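As you look at this complex, bear in mind that one protein chain is not there, while each of the others sits in place.
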Amino acid sequence: MTIGVTVNGKLYQDECDSVSLLVLLRDHWRLLGTKNACAEGECGSCTVLLDGELVNACLVLAAQADGREVTTVEGLADGDRPNTVQQAFLDAGAVQCGFCTPGMVLAVSDLLRRTPDPTEAQARRELAGNLCRCTGYQHILDAVRLAAEREAGAR
Amino acid sequence: MRVLRPTDLPTALRWHAEHPVTPVMGGTDVLVALGSGRLRPATLLDLSLIPELRARRTDGNVVRIGAGLPYTEIAERLGDPLPGLASVARLVGSRQVRNRGTLGGSLGTAAPAADPHPMLLAAGASVELVSVRGTRRVPTERFYRSPGRTARDRDELIAAIRVPVATGPQWFVRAGIRRGMTKSICSCAIVLAGGRVSVALGGYGPVPVRATAAEEFLGAEPAGAARLDDDLVDEFGRLVAAAAEPVTDLHATAGYRRHAVAVLARRGLRAVWRRRCGEGPR
Partner (left out) sequence: MSAGIGAAAAQPDHLAKVLGEFRYASDLGSADAVWAATVRSPHAHARIDSIDSTAARRLPGVLDVITAADIPGRKLFGQMKVDQPVLAMDVVRHHGEPVAVVAATDPDTARLAADRVAVGYSVLPPVTDPVAALRPDSPAVHSGGNLLSSKRIRRGAAQQGGLPPADVVVRGEYTVGMQDPAFLGPEAGLALPTEAGGVELRVATQWLHLDQEQLAASLGLPADRVVVKPAGVGGAFGGREDLSVHVPACLLALRLRRPVLMWYPRAESFLAHVHRHPAVLRYEHGCTASGRLVYVRAEIVLDGGAYASSSPAIAGNAATHAAGPYDVPHAWIDASVAYTNNPPAGAMRGFGTVQPCFAYESQMDRLAVATGLDPVEIRVRNALRTGASLPTGQVLTGPAPVAELLGRLKALPAPADPPADSGAVLARGIGYAAGLKNIAFSEGFDDYSTARVRLRVVDGRPVAEVTCAAVEVGQGVLGVQRQIVVSELGVTDVRIEQADTRFGTAGPTSASRQTYVTGGAVRAACRAVRDAVRELAGSNTARCDGTLATVLGDRVIERTAEFHHPPTVPLDPVHGQGNSAMQFGFAAHRAVVDVDVELGLITVVELATAQDVGRAMNPLALAGQLQGGAAQGLGLALTEELVLVDGTVANPSFATYQLPTTMDVPRLRAEILELPDPAAPYGLRGIGELPAISSTAAIAAAVRAATGRPVRRVPIRPEHLVDPEDHP
């Protein structure tokens, strides 16, 4: 069967239905911003939005993405201009090796959409599914705060 | 590998009866098994397009939860009738996993340490199994057979989980080394309803179990808070730990589990008791 997925506003199609959304994104469509670090839903590196809902792309059956909309890290910025969350990651030093960053940026975006002014405890709970091996998370939590403040300021 | 995508339950059941298929809903267990090669089915039966599997409704004093309702929805929408199950749903995996994972999936996989099982057991939930042959309800007590094996027949699907509406306090506690993405070493659910305490364990023996001897020991609701003395609580913990032979695995020894589950049970009993006596929120 043919699978059609609208990724970041653009329709992608494929003849394969036996693999995960992550394999579709990365291997079939070469959308490489979404990372593969465990392929079992433990690390959050492949986090994307599926119809606006935060998911691990590695745990979504490809066929189930048919006809749906996916937002990956590539869909967040306005060209080369990072969005508020991405800019906060830059300013707060929330990036080291950066492998967790795309998934982390999406998880933070989703958190702030649902909870515009999260406490640190809330942020920690909501981001627990995104592992980072480099930072110890502190600068990432700083970025959450910074992005929340900037988004509040912009409203 | 083929993926069948029925959009209604009768079709799904017919295909299920005709082909050897592996059902998949949110995929949070099945995709892991596919990725590791532990599962190599010729055909997957995708249930995600069947609206009735995501339905939830209250039938008198029972909430019928569609097997495909994600944990996020259970956590956010069922806190009032099912406070215990909603609190467990909030603890499952990560936000990403809760958005996809379902009770039907957890029951289908029946991983011994998965957190929802003890609460389903203690709350007296039953599993609604459907096939072309008809519908039957299996109490969760009789559902778990051996690790990964359940009372579900080969041609059956889990349609719904029926959970009695809470009439008293419900409590879930678990032991795990991490605070986030906690992998339960063992867990315990305690439910107070109709004047009786129900208690069940996960991650302890080979399958999730009710601790019936402990329940019987408490018997009908003790006369008052005064009866919840230390000796009674200790004996309750001891009987809970005796409900099954604990396992030793990567995460902990059997000895630790035997010790820890008694601690969890004692805390759980005290917690539901405090709530019953009006101390703290339900």
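Letters are used for the chains, namely A and B, taken in the order the chains are written, and counting of residues starts over at 1 for each.
As a convention for this text, a contact is a pair of C-beta atoms (placed from the backbone, for glycine too) under 8 Å apart; a residue touches a chain by one contact, two chains touch by 3 or more.
What you are looking at is a predicted structure, and each value in this text was computed from that prediction instead of being measured.
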item	value
Contacting the left-out chain in the complete assembly, out of B:V30, B:I185, B:V209 or B:V240	B:I185
Touching residues on chain A - with respect to the absent chain	27, 30, 32-40, 42-43, 45, 72-74, 76-77, 80, 82, 86-87, 89-90, 93, 95-102, 105, 123-125, 127-141
Sites on chain B contacted by the missing partner chain, in the whole complex	32, 36, 173, 175-181, 183, 185, 238, 250-253, 255-256, 258-260, 262-264, 266-267, 270-271
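Methods note: only the chains that are shown with their structure count from here on.
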item	value
Distance from the mean Cα position of chain B to that of chain A, given in whole angstrom	30
Touching residues on chain A, where the partner in the complex is chain B	1, 17-18, 20, 39-42, 44, 47, 53-56, 58-61, 63-64, 107, 110, 124-126, 128-130
List of chain B residues in touch with chain A within their complex	1-3, 5, 24, 26-28, 30-32, 34-36, 44, 46, 48, 93-97, 99-100, 179-181
